[in-house]
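All remarks here apply to the structure that follows.
Only one protein chain is missing from this complex, and each of the others stays in its spot.
Showing subunit A:
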Amino acid sequence: MTLLLQGLALGVLTGGLYALLASGLSLYFGVMRVVMVAHPAFLFLAAYLTYTLHTASGLDPLLALPVTVPLFFALGVAVQRLLVARLAPENLPMMSVLLTFGLALVIEGLLGTVYTGSYKSVSMDYATRSLTLGAVRLPYDRIVAFAVAALTLAALFTILLKSRFGRALRATIQHREAARLVGIRTERVTGYGFGVGLATAAVGGSVLALITPFFPAAHWAWIGKLMAIIVVGGLGSVLGAALAAVMLGVIESLVLVTVDATWATMMFYVFLFLTLIARPQGFFGGRLAQRF
């Protein structure tokens, strides 16, 4: 029972990080129909930048965010304007897979050249301590990571739901041509949407650096999980992605403590296939058929 509770608690904490990352991925697809395979590669790029700032100045990973978030926002706008916008619109989802796959390889190559292929990590003194709640022990670094992910998600939803930019972005997602006809400059909004997506990767990268060691090729293990999450949540639905992420994070963690690591990872794909068979539009909104 203790093991299950421990698994459940850690699952929620990990699910929070998944939710943040999957929300970014969902945003790209919602706004542009772009399958952003390079999202986790940018995540690890942010982790390495955080590592560099930490080793150079002892900076806490969270204090790297004022540097990495604006940088990645600008990088996202540039990637959209200079690369993605040039893809043929009729084949955008497929071509975007090829383009962003290439981007992921370039980032991995650069990271390998600069940092070598060995593991790096950022170690803060609070990472070794944990909070004990009854029989459950929660590492402080995981709690901090979850809190940052949750706050970022809350900020993202507030922007999407309450701001003028958020309304323009949602309108662009839901009907691009109608959005143009109410005066929204959809190309600009799309660029900013991409920037926001990559900014979530910057936050995720700093958080990731805090909780786990990493190496340049580690991003490949993430893309399959994140893709499974956004399909289960409903492609293009940011809220759906967040909910599915927490759900799958908990399931992964429970299977990890009760069965083994292989089956834990497998659960993402089990739910992916179940979703495609039973409810291809996803469980929390989105319309897979229409959006492809």
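The criterion applied here is as follows: contacts are C-beta pairs under 8 Å (C-beta built on N, C-alpha and C of every residue); 3 or more make two chains touch, one makes a residue touch a chain; residues count from 1.
Quick note on the criterion: contacts and distances are computed from a predicted model.
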Given "3-isopropylmalate dehydratase large subunit", "Branched-chain amino acid transport system ATP-binding protein", "ATP synthase subunit a" or "Helicase-like protein", the protein name in the UniProt record of the chain not shown would be "Branched-chain amino acid transport system ATP-binding protein"
Considering the complete complex, of A:I184, A:L208 or A:M267, the missing chain is touched by A:I184
Of A:T55, A:N91, A:Q174 or A:T258, the residue touching the omitted chain is A:Q174
Interface residues of subunit A toward the undisplayed chain are 164, 167-168, 170-171, 174-175, 177-185, 285
